[in-house]
Every structure is written in structure tokens, then in C-alpha cells.
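This is the structure I want to talk about, given as C-alpha cells.
Missing here is one protein chain; the remaining ones are kept as they sit in the complex.
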Amino acid sequence: MALTGLDIYKLLPKTNCGECKSPTCLAFAMRVAQKQASIDQCPHVSAESKEKLGAASAPPIQLVTIGAGDFKIAIGNETVLFRHEETFHHPAGIAVTVSDKLSEAEIGARADKIVHLIFERVGMKIAVDMACIMNDSGDPAKFAAAVKIVAQKAPVALILASDNPDSLKAALEVCADRRPLLCGANASNYQAVAALAKEKNCPVVARAKGLEALTDLTQKITAAGVKEIVLESGAEGVRQTLEDLTKARRYALRKSFRPLGYPMLTCMMGDGDSFLPVLKAAAYIAKYAGIVVTDAIEPWQLMPLLTVRQNIYTDPRKPLQVEPGVHKIGEPGSKAPLLITTNFSLTYYTVEGEVEGSKVASNILVVDTEGTSVLTAWAAEKFTTDQIAAAMNKYEVEAVASHKKVIIPGLIAVESGKLQEESGWEVIVGPKEASGIPSYLKANWGG
Amino acid sequence: MAQYKVTFLPEGKAVIATSEDTLLDAARLAGVYVSSLCGGDMICGKCRVVVKEGQVFEEQHMLLSREEVRSGYALACASHPRSDVVVEIPIESRMEGKQIVVDEDAQRFSGLAKVDLAKYEFEHAPLIEKIYLEIPPPSLEDSLSDLSRLFRAIRTHVDVPIMQTGLKNIRRLPQILRRGDWNITCTLGQRGGTVEVIEIEEGDTSNRNYGVAIDVGTTTVVVHLIDLKASRILATDATYNSQITFGEDVITRLIYAKEEVGGRERLHEAIIGNINMMINNTTAAAGVNLQHVTCALCAGNTTMMHFLLDLDSSNIRREPYIPAATNVPPVRAVEVGIQINPRGLLYGVPGVSSYVGGDITSGVLASGIYRAPELSMLIDVGTNGEIVIGNNEWLVCCSASAGPAFEGGEVKFGMRATHGAIERVKVLEGGELVETVVIANEKPRGICGSGLIDIISELRHVGVIDRTAKFAEPGYCSRLRRTDDGIEFVLAYADDTAIGRDIVLTQPDIDNLIRSKAAVFAGASVLIKSVNLRFSDLERVYIAGGFGNYLDLHGAIAIGLLPDVPLEKVKFIGNSSLNGAKLAILSREASLELENIAQKMTYIDLSSNLKFMEEYSSAMFLPHTNLELFPSVT
Partner (left out) sequence: MESVVEKWTTKVNTITLGATKQMGGTREKTVTVGGSSTLPYLNFEGAWPNPPAIAIEMWDREPDGWPEPLADAYADVWKDPAKWAKRAVEYGAEMLCVTLKGTHPDFGNRSPDEAAGVVKDVLKAVGVPLIIWGSGDFNKDNDVMPRVSEAAKGENCLLGTAVEKNYKTLTASCLADGHKIIGESPLDINIAKQVNILISEMGFKLEDIVIFPATGALGYGMEYSYSIMERGRTAGLSGDRMLAQPVICTVGQESWRVKEARGSEKDFPTWGDLKKRGPLWEATCAATLMQAGGEIVVMRHPDAVKSFKSLLREFTA
């Protein structure tokens, strides 16, 4: 279990010297506990304390990086079972398969298709970030040829799926510089695969049925000198897969059990159903998969999957912010009211909901207050006349409100005089609570 | 610009104002108090006055009812004179004398109390000491200079490595030594690691050594005159902080200091004026010569200390909230305008951060939580609710912005705990019967914090409000009625009040109170969770603040303001800020302890703490969303 701030404090010199740039030793200890500071920043901590802390602060799940240069992803190093406890840190890799049984033209076309699986959502690009080349042919030369095509065409991290060490070796000849994930090592081939992985400094998948067998296998692979491992439990059925994913995560986090302290890979093939693999993959992304491999390749299949990953890996600790600017509710005409609020999403959506409820088409000017609510922003000078007037200029509110009247939250009524002076607009003090908006709008702006 | 005479009743004070001035400005000029929470922004509607004679122009607002306007009421902040006018300040807008129980010591000791240092195990060694010296006269063999001779003599009495004194003293020294026939009294003041010879007098005056301990509160200021030698309180005085006319809360005053030309100076002068007036009052009452008061020690929140010392306060409310100083070295009191001995020193109790100041450090000293092995919590409930949790190994603290509701602000008939305030309430018979206790047994003018806590817990008890603190439908009881502004509950009917109007509690009043209590409780929750502990781990809970004197614990727990801990673990400690200051002025050991405490306290900033909002929303319920946290009341 992780050490608390007080636990760490007890190991510190308690002199409050401030040399670590924290005002007190306890403040420093709390930052260390939250992984915002490293114990090394304390110049006076004893070697003994350092050792105690070092053991407790090693990541329970190994960080594994796959790929090189710009085509690199990192997975693992997760710290919690539920995202609300902290956040999920490293988004799962999403891999699309390419079989080496296809013709070269088909392989090239599929690689091209993978490259185009990129979408823009809420100002962020989401994309398939891995390709998994399958050695379905069993032939090392064919495999290497397929890998070569995909590697050339697709700027993504690669998974080499073959349990034949010769195939892996042949493929590595053409793509070792890409640091692919070798998939993988099992009880019978692990010596050869681990040796390859070690030689080429590649991460490797350990594949065994059940967690006990996996425990055994990862210990052997680490003994062979490979550190970056990905687990595949080879479970049959969704329920068993979910169980293995859950148990492995719990062993790593709750029991600090090293042999299972690695990210996990799951594989979903369509078998004629184009929806089901996506649904399964969605469930596994929510519950602990580090990589999902699928043969789905249509944009309507990958878009929801990539969105699930984006949602699940959003940091819940960051206050969600709304885009600053003028937001239109309904179809506001030139006589529609202009309300002002902050860009803290909870604040904004509360206001938006009430405005919507009022059925009075309106404009809402969202001021960038760094995700703080009305009073907090006001008290910290992020939502005072200066900022509001600047936002009114920046977002050219006159274009939507030629009447030159603006409604400010009742909680910042004190700003009304100054804002009126500064902006030259008529400043109307609105209700203190969002719940008062509908009756206010209906009575005064209802047309 | 036209100028008019504005006369204020009942005082009869008159002042010349321009047509640009508001009546509130005029009242400030005249030194007449008119209640105002928003500082004149036409928001609070508290500065109600009655224009008896003459013409005023009143800006538009919606804070008075039609009926009130018809009977001559106007808002002072919205009204400008258009002729000579006579204005009456009605009873509800007046400041009625002093707060009755500003400070329990002021009552209990009534001027003749001894501060019990032994109880705190502090050695009696005041910050300013007077020692009587019989100095061997010089000779050809013993030919040290007068100053070195003085220092040598002092060192035979006290162990001080480094000494200093001002040029003025050195200039006077030869004369005083000889005129006193080498028998003199030295006043020694602590200045960090050194000792300053503040004053040299002929003969033995060591019995006349006085200091003042001052609690500089946002709302009230309290002065205790102390005989430093006898550890005795000689006289006490308390008054409202005159800065109130510039804004009720800290944030409004910070804005005033920054935005208004001359604002900072006015805030500074206001508090200095209050302090000097009270120093005069107390010294006069005790027959002490101001010359013999050589030491003033102030405990106040960080903003108040900035205004007192006239420091630049403009960064306090701006992220990352950096004050100019939290620990100011001793300065000459006259430098800031405090009128005691011209060479007397002014000490400030060190604070922790912008929002946890010396008043809290002082409270920690007085409560003793920093030296006890058991886990304790100190809650100082005011406009800001400051909370400290810890023991002899560590201390964490935070400040939750509670708003002025518990001090009567933001509540329609809210007022401070003065004459005519309803301070206790019992609601019976399903809301039909209300029993009240009014301060000084007068007819009520309004309701103060303790009464508000009672009323919330009582209304919940009889079902007039539900757990979300929303009123039932009118008709639930006859006192619950619907008006144009919504539903309200009648606490006292017009005939039974001193103001001739019904005293009511409105839904927004209740909402403000719930927000205040939620902020305090949420702050305490975040704080205790920051150290991975629970309220049930607390061995002691100390409640401080003027407010704490009346607090009904059952009610405070029933509404979820205080955590549900066994009552025997809870202790009121009154004005802990002042009590700590008194200990420190009498004991250097205690004053050093203040430094240690301030340095040791770890400040947890709530405004950047994401868990605070979560805790806050779970505390917006009666008593709390997690009912299991309040087993004794659910």
C-alpha cells in the first residue's frame, strides 16, 4: 500500500528548513505521497529513510514503452483500480490486425486504412496507435515482408504476433529500430523469444493460460533479462478475461505482487459480427486492458472505441472547462439576452440548463476563469471587471447583443458599476442562483 | 458642485456634502455609523435611512418595498443630497454600542485579572522588561564610557550578548546617569536576537511597565492593557473595526484598498484610530501614563495586519495568494501611528499564509493543541472559518470562506450579537410557537449567529424545512407564509419587535446559512482527510471566536456545522486570538513558541483543492448527505 503523507513525514528530519521549496516538512511529505515531489528533493533525509521510501514508491505496474521516435506509446504504471480514485494514467494502446496471409497489395491497403483511422474530437486528435501483424502464414519470410510493408506505410507502434522465434527474428531484421512488441513468449518458446527481446531491447508479451502460469512465465522472462513485459492470459470467454484483468490489476496494486505487475493485452476478433468485438473491447478498456487488439478496421467501428479510451483516460481531477466565448442557446435573435458566466463546466452547464429550461433563446458569454466557479473566480480576481470587459471585447459580444445590455451573476453584483463604466454597456445584475434564471428571463426577456 | 448640509439623527451630527456624495459617504465623513455590508454598491440593502427633511435624488434599485419607499425610507448608498437634508438612521441600521460579549475575559475579569502563565507552563519574562540598576560610578581605574558601563551593568542582570540603543538615548545618557546618582531604570525590549535599550529613566520605575495586547479582528477590535510586571490585566476595551464602512468582509476591503484612490490609507487610518482610542480609554481608566506603555502586541488575520502596518495587500487575493509578510519583525509603534511611548515597540503575531494569520497562530498557542500528544482540532468560526488540526508533532490548517451569515450578514434580519439580537430560539407545536431569548432582554431587532443556528435546527426538527433546508408549503403552519418574494417564516410579529416590522427568515437567508455551515464543515473534512484521519480520531475540539461564546453545541452539530463528536470532547475557548497574545506579551518563551507554531503549521489551500467542492456539496444537506457521520442527530 502507498505511504500516506504522515507516514512519510515521520521519516523526514522535521526541521521545516524549506530547502525543498515546500514551506514545511509535512507539506513536502504530502507532495511526495501524491507523487508531485521526489524524496531526493530533501537534502537532509537519511539514507535509511530514503531506502524505506524507495521501496514503497516503486511503481506497482511496470511502465512499458513500445515503438520508437514519434511512433511510440507507453502503457502501464497505473496506480488505481477505479479512475475516480485518482486517474488512469497511460491510455491503452489500440491495435488493428494485419494478416501476413494477405497479398502485398492487400497488406498495403490495410496499412493505409489504419493510417486514416484518425479523428478529431473536442480539439484533440484520437487515432489508432498500433498495428498488429499476424504471422498467420507461419512463414518467417512472408511475415517479414508483411511487417516491412506495414512499418513503411504506417507511422504507428508495431506488434509482431508470432510464436515462432524464427518469424520474430526475421521480422526484427526489418523493423528492430521501431522497437516492436514481440507477441510473444510462451512456456515452450520463451527462452528464444526472451533472448531476442533482450538482444534487440524490445518489450515482450508473456502468454499463458491463467494467472498462475503467467506468474511462472514472467519470472522466467525477467530472469532472462527482459524488464518490459505485457501479459496475455489467453482466457476463454469475456467473463474469464474480465476476471483475469481484474485479478492481475488487484495483485499488482493491492499485494504489490511483482510477477503480475505488468499491463495486459486482450485480443478481439470479429468472427463475422462487426459490433461485438467493439463492445468487448470497450468493456476491457474500462476494466484494465493495456492493449486491445482487434480486426475491426471500419471508421464506424474504431471511432467509438477510440472515444471510449479518450473518456476513460480523461483525468477526473482536472476541473473540466468549457470553451470560452459566446455560446448560443436556442436561436437567439438580436434582442436575445446576453448572460455572463465562468468556464468551470459545472457552473456553465448549470447555467446552460436553466437557460434552456427558460425557453428564452439566449447568448452566454463564457469567460476564461481557469475552471473556477463564480465566487472563487471573483475572489481570486479571475472574474472581475477587467477580465469580463476583456472577454466582451475579445469575443465581440456587440455582434450578438446590439442592445448593449449584459447580465452578470448576482454573486458578483459589486462589479456592476465598474463594468458599466469600463464597457459602456448597461450592466444588469442577474439572480444569485442559477435556479433563478428561468423566472428572471421569462419575466424580463420573454419577448 | 453644489454643497449641502447633511444632518444625521439621532446624534445630530452634521457635515457638508456635495451633490455627488451619497448619504453613506456623508455618514462616513460625519463619523456616523450606518450599517452596510456591500460597502455602498447598492447590493445589500442594509443602509436604510429615513429622509426627514429636504430633497435627495435616489438612484434606481429594487431593494426597498413600495411601502417602505412611501414611508420615507431610502438607501443611503443610492441617495444624493439635492438640498440641505436631515436624515434619521433607524434603529436597525445603527450600531448599538459594543458587542455585549465581545470577549469573555472583558466580562469575567473586569479589569483585575491575572494571566495564569503557570497553567501554560510559561516562564514570566515579558517582551519588554524594566530593570532597576545601581551602577558603580566610574573612577580613574574603572574608566569605561557611560554606555559601556550601562551595558556592563545590564549584563550583570540579564544574559544578553548583543545590545543596541538609539542615538537619542546615548545623547541623554550621561545626564540621566549622573542626575539619578547612578541609580536608574532601563527598559529593555526584545528585537529578534538582540535586546534594545528602549528607555532610561532616573531612579526606580520598574513597577511601571505596561503593554497592550490587541486582537485585530475583521469585525471587532479588542484591547487589553496589561501590567507586564504583575501579569495583571488592568483595563479592557472593545469596539467595531471602523473599516466595516469600507466593506464587511476581507475581500471587499482588499478590493477597496486596491481600487479606490487613498483606499489603503483610509483602511490603515481607520484601524489605527480604533486602537489609539482604546489605548487612551484603557490607560485613562487604569490611571496609567502613556509614556509607560512601551509595548503593543497585535494578533490579527493576515489582511488586517497588512492594513494595520500599511503594507501592500494587492497580491493577497490573487493566485498564488502571496502576502507581503506573515512575520513582521518588531517595529517602532509610532512608525505606524500607534500612540504609546515614542520608543515603544509594536509586535505582530506571525501568521502562516494569506488566509491563515497570526490570530490563528495565537489561537493555537492559547488552545495548547501544539503541545498535546492527542489529536485536536481548533475551529475559529467567523467570516472565514479557520481550522487547525494536529498535535505535538504536526499541525495542518486551512481557511474556508464561510461568508458573513453567522455574523448576521446576508440575512434579511441578521445582525451582530448586540442589544436586541435574538440569540436563542425554540420552535414548538409544529412551528406555531416560537420562544426566543434576546440579548439584554429587549424587544428583538434582528437575529444573530447563534440564534440562526438554533432556528435552522429547530425548523428542521418540526419539519418546517426538509433536509435540503427548503421550506414546506405555506399552510404547514401559520407562521409560514408566501409573499411576493417567496416563502418566509415569521420569527416575531411586528408588535413584539423593536422595529415595528415582522422579523422573518426567508429561503435565501437559510440558503446562505447552509452555504456557510457547509463551507466550514467541508474545510474541516478536507483538512482531516489530508492527513488520512477521521473526525472520530479527534480527542479534543476547541471552538473559538466571539461567536463561540453563545454557540449551542447541540444545534451546531444538528445542522452539521461541527462534526458529531461527543460533547465532552468539545471546549469553548472564547477569544483565543487575544488570549494567545496576552501569553506572548508576558512571556518571551510563549512568543518564541508562536514563531515555532507558525513555522510548523502546514497550510492546505482549499481554493485549489478539488475535494473541497465535493465535500462542500455533500455538506449542503441537513445535517449532511452522509447521515452516518452524524449518528447522534439522525
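By written order: A and B. Residues from 1 in each chain.
Basically, contacts are C-beta pairs under 8 Å (C-beta built on N, C-alpha and C of every residue); 3 or more make two chains touch, one makes a residue touch a chain.
These numbers come from a predicted model, not from an experiment.
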Contact with the hidden chain (one of A:A74, A:A109, A:L276 or A:I428): A:L276
Of A:T15, A:Q191, A:Q219 or A:T246, the residue in touch with the unshown chain: A:T246
Contact with the hidden chain (one of A:I61, A:I75, A:V308 or A:A413): A:V308
Chain not shown, touching residues in chain A: 82-84, 116, 119, 121-122, 211-212, 215, 237-239, 242-243, 246-247, 250-251, 254-255, 257, 273-276, 278-280, 282-283, 285-287, 298-301, 303-305, 307-308, 310-312, 314, 316, 353, 359, 435
Absent chain, residues of chain B that touch it: 466-468, 470, 614, 617-618, 620-621, 625-628
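What we mean here is this: only the chains that are shown with their structure count from here on.
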Mean-CA-position distance for chain B and chain A (Å): 48
For the chain A and chain B complex, residues of the former touching the latter: 4-6, 9, 14, 16, 23-24, 26-27, 30, 317, 319, 346, 372-373, 375-376, 379-382, 413-414, 416-418, 429, 432-433
Touch list for chain B against partner chain A, complex: 38-39, 41, 43, 251-252, 255, 259, 317-319, 321, 393-394, 396, 401, 508, 511, 530-532, 599-603, 607, 610, 613
